[in-house]
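For this view, one protein chain was removed and the others were kept in their places.
Chains: A and B, in written order; residue numbering restarts at 1 for each.
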Amino acid sequence: MATGDEGMISPADHIDPVPRRQFVELVLGSGVLATVVAFVYPVLRYLVPPKELDLGSDAVVAGRVGELKPNSGKVFRFGNRPGLLIRTAGGDYRAMSATCTHLSCTVQYRDDMQQVWCACHNGHYDLNGRNIAGPPPRPLELYEVQVRGEEIFVRRRREA
Amino acid sequence: MAISHSNGWMLPGGLLGCLMLWAAVATGQTKNSCLDCHSNLPEPLGVTQEKFSHDIHAQKGLTCASCHGGDPTSDDPDKAMSRKAGWKGKIDRKQIPQLCGTCHSDTTYIRQFNPSLRTDQLSQYRTSVHGKRLALGDTKVAVCTDCHSVHDLRAPTDSQSTVNPVNVANTCARCHADANYMAEYKIPTSQFAEYGKSVHHEALVVRGDLSAPTCTTCHGNHGATPPGFASVANVCSTCHVFQAQLFDASPHKEAFSSAGLPGCVTCHSNHGILHPTDELIGTDEKAVCTQCHTEGDAGFVAAGKMKQQLVQLAGAIDGADQILSRAEQSGMEVSQASLDLVQARDVLTKARVTVHSFNVARIESEIKPGMETAAKDYDAGKKAMAEREYRRVGLGVSLVAIALVLVGFRLYLKQIES
Partner (left out) sequence: MGLLRGLRSWLDERFGWDALIAPLRKKTVPLHRFSYWYFLGGITLFLFIIQVVTGILLLLYYRPGASEAFESVQYIMTRVQFGWLIRSIHSWSANLMIFTAFAHMFSVLFFKAYRKPRELTWVSGVILLFLVMGFGFSGYLLPWNTLAFFATKVGTEITGQVPIVGRPMMIFLRGGEEVTGATLTRFFGFHVAVLPGLTTLLILVHLLLVQRLGISVPPKLEAEWKASPAQRREMKFFPNFMLRELMAWYVALGVLGALAAIFPWNLGIKADPFVSAPAGIKPEWYFLFMFQTLKLIPPKVWFIDGEVIGVVVFGLIALLWLLLPFLGRNHPSRVQRWITGIGIFALAYMAGMTVYGHFAQ
């Protein structure tokens, strides 16, 4: 923070004052511009909402109406785990975790037995997720199903 | 009618009698004079009221006399324990099954209490090793009361019952783990200790999973007989269906029966069944395959190949899992890849069952999609890590810009201050 000493010859004097000022302004200007861009760019990208809608409260679109025939099922993605959406022979929808409680294989819906079945060690669950035969020690966690318009929403059961 | 002096006792006497009857009915207990004395006697004659209260027979309204005979309404020991009243005294061990069977084999009688209760226990018992030996005069074998207890006999569903599935092994072990007691029978007494180490014990006794087997599940309870070597596999296959089916279709089935080896037990043991790992299969000394197969034979080669397949997939899954975890911890979005990895794990679990077919080609075809999935997920992990690098680069760029600004400010300041 010192003031310059007048009268002393320094190497800087050999550079013409006007181009020097322009050089400084160039450096400063481009630096500021660069930083402003570096900060504004992420913010602008941030403001644009992502394509995957955040439905919050663990609700996921498991399928569309008409996608499943009665007495059939499909595995869908529920957060980080697989879920099973079943359309019973009577036409109503059930949803439950598709992770077998025995050794975590992915279960499937068997239309010939109208039960949920695990191919790894022959575990059987009924349509309420209860473990009814084979090694699984616990039932499958049931989820809540809501049909809104054309879409079938599945969410975790709310505690009371 | 005038109340004369001689009839004076009728009214109070009648009242007292009514009172007693009412008391007896109200408390729901038929008089049981046996307990009045025997609750104060020392072992082995002693049965306390408290102990007897747990007994299911007592809870259903039966008394000592129901089994031992005699007159439970009389307080006079001679009258209560008279032969005329049908008193049997201590029941001889050889007679116990018969005695229990008088009710428990009578469907009409049992129906009053529990219509779904079985009534074939006695006939089953007679086919068992215990029943047969008892018929020959061996009183050391188990009779009904040895397993079910007596005087505080609880229903099997009661968690404290000696025949509740969780407690069954302890009950059998009372004899079958006692080397001295069992010395003359020349059968091993290590089963209980072995079972204690097993995965079935861990599931049933430790975790309370009632689908896991205990002694009676495989050996039967009333008709208790060890399965012969030819039929052991049938026992296991009641639960382990796939493995049994694959095994039966495999070359081992024929080979084992002609060599006199029991299926399942040869590799997995019968009582001390440990949790199987990939180490069980293969060509090193810890693997069971080398018990029969040696270097050069087809089985040896197959074992090596199968082991290699399993290890390969397990390794690929592990590698993908590691890189995905690292990416996730750095804040990257990898949930889809983590979900896909679950499928690869499914393949591995299934392949470990398919091992029982001992068919290398089959295992290879199952493992292949698993390897592909694991490779895909590993790539996803690598991409996530690359994104992480991209952030570092972005940071570097902004830091350069900031440095530029700082330099610019410095120069500008120098300029305006000189």
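Following the convention adopted for this analysis, a residue touches a chain if its C-beta (ideal position, glycine included) is under 8 Å from a C-beta of that chain, and two chains touch if they have at least 3 such contacts.
Keep in mind that what you see is a predicted model, and the values were worked out from it rather than measured.
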Original post:
Of B:Ser190, B:Ser330, B:Ser365 or B:Ser418, which one is in contact with the hidden chain?
Top reply: B:Ser330
Subject >> Missing-partner contacts on subunit A, residue numbers >> reply: 1, 35, 39, 42-43, 45-50, 52, 54, 56-58, 158
Subject >> Sites on subunit B contacted by the missing partner chain, in the whole complex >> reply: 329-333, 335, 391-392, 394-395, 398-399, 402-403, 405-406, 409-410, 412-413, 416-417
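Basically, only the chains that are shown with their structure count from here on.
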**OP:** Note which residues of subunit A are touching subunit B in the complex, please.
**Re:** 1, 3-4, 20-21, 23-25, 27-32, 34-35, 37-39, 77, 79-82, 99, 103-106, 119-122, 134-135, 137
**OP:** Within their complex, state which residues of subunit B touch subunit A.
**Re:** 203, 207, 209, 211, 239-242, 335-336, 338-339, 342-343, 345-346, 349-350, 353, 397-398, 400-402, 404-409, 411-412, 415, 417-418
